[in-house]
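Following: one structure in structure tokens, then a few remarks.
Entry: chain A
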Amino acid sequence: MSAQSRRNFLKLSGGAFALGSFAGAPAFAQSPPVKIGVLAARSGVLASIGECALATVQWWADGVNKAGGILGRKVELVVEEEGNPKETAERFRKLALRDNVEMVTGLISTGSGLSVGPIAEELKTIWMSWDATTQKDVEETLPNPKYSFRSTDNEVEGLMASLLTVKHFKGKIKTVANLGTDYSYGRNMWETFMAMMKKYDMGVAPVADLWVKVGTTDLTTFVASLQQAKPDLIMSSLLFTDAFIFVKQAHAAGLTGASKLVMPAGGFQLNEMKKQYTPEGMILGHNSMYFEAPNASPLLKEFVAYYKGKTGLFPHFEADRAYSAVASWKAGVEKAAQQTSGKWPSKDEIIKAIEGISVESLGGTFSYRPDHIPDCNFYMGFTTHNNPYDIVTISPVETLNTRDYQKPAGADFFKWIQAKQFPNLS
Partner candidate 1 sequence: MTTSTAPIAARTASAGTLKRALALPALLFLVIFLFPFIAGPHYVILMFSAMGYAIALLGLNLLFGYTGLLSLGHAMFLAIGAYTAGYMTSTRITNFELILLVAVAIGATVAVPIGLLCIRYVKIYFAMLTLAFSMLLYSFLFKFYHLTGGDEGIRIKVPTLTAWDLSGLDTLSVLTGPLYYYVFALLVLLTALMRCLTGSSLGLQLRAIRENQQKAEYLGVNVKRYRLVAFVIAAVYGVLGGVIIAIPVGLADPTIAYWVQSGNLIFMLLLGGYTNFLGPLLGAVVFIFFQDQLMSFTEYWRLTFGVILVMIVIFFPNGLMAAVDRGRWWST
Partner candidate 2 sequence: MTLLQAQNVRKLYGGFCALDDVTLTINDGEHVSIIGPNGAGKTTLVNVLTGLVRPTAGNVTFKGYNVVNLGAVRLARLGMARSFQLVNIFPELSVGETIAVAAISHLRHGERFFSSTARNRPVWEIVERVGAIFGFSGKLDQPAKILSQGDKKLLDVASAFALSPEIILLDEPTSGVSTADKSTIMRVLVQAARQMGIKAIIQIEHDMDIVFGYSNRIIAVHNGRILADGSPASIRARADVMATIVGRQYDHA
């Protein structure tokens, strides 16, 4: 059922629910439905991520509506597209000003985040971000946001990968190479990695510094350059399609046998890391949700079954980011409603309630710090082939909570890394 027809279904069902004609569906009180704006990418490189996150939010909304909505009001999603920053700013204003939605959730790319952040503050509309931060490189451009709740710093993936590298390869590697995605994310990852290598005086020297433009389908030359450099370890922040094309072409050229691989970035490429060309013993990140987490919650199991049934693929961490965003908002509304004796709380009350709230999301507990940045679990581990699927999974699974691995509000990232005593991984 394409997204288009799903949306029509929701609108249709809205009417039906109000009439209570569906057997067993709770008859909603006459109060109007609560409209939530969703900004999901539909074109270009981010399209498949946007669709995964949108499907998750729709699954969440169906569940909430079956259970009686939020404070008795039915959830209705108004879906718009996250495009380039200009289009995204226009769609955000449309949701806030014309559809006057209660809240807008969405956004994956940094560019759109930097543009929408100030607009959310200006229009006093709560924005629960999925994966877009409002930081330029590593310093925050929206110091103390009121209405914007942005996502975890992606540098945590770099920290975790570095710690795993230190733990398992200290003294075993002399040379490292960077195969970075030519994106602010990629730069942050490499700088974090090298800072950590220096902090734990691993004594490694970089022998190659390559950057791949997002959307490149022919990486043979990058593979060849890495073979020329002969690094002991390759740190690669490649995302999406680039990631698995690289592993595939690297395997074909024999690179994966020669160098250790570290790929901290989670994403839909997990479905394409096939056993045929993905080596065992590669560090692979799954960000804030691993579909086969050792102590997976019933919520996660139910969602993975639903998602696999619907799309034939395993969900990736953006589903968790989307779920946590809308679930935290719902929890905030319900918590604030306790003070206002069940009446629908004001935006300020909701915001105050969300600050410090903890919510059970797909990948584990999500809790929002006072500076509107969430803490959550991160999963990473070494790839293994022994599983019933045709893709690699990770085992043992290292889990960490970002409480100890995310820079505090307003801190200078690199100074913090130098000073911080990171608890060593389990």
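The candidate set was assembled so that all candidates are chains of the complex that A comes from, given by their letters.
Keep this in mind: contacts are C-beta pairs under 8 Å (C-beta built on N, C-alpha and C of every residue); 3 or more make two chains touch, one makes a residue touch a chain; residues count from 1.
Owing to the predicted nature of the structure, the values given are computational and were not obtained by experimental measurement.
Enquirer: For chain A in this complex, which listed candidate touches it: 1 or 2?
Expert: 1
Enquirer: Which residues, counting only chain A, touch candidate 1 once they are in their complex?
Expert: Counting only chain A, the residues touching candidate 1 are 3-4, 42-43, 79-81, 84-87, 89-91, 93-94, 96-98, 109-111, 114-115, 118-119, 122-123, 136-137, 141, 182-184, 187, 213.
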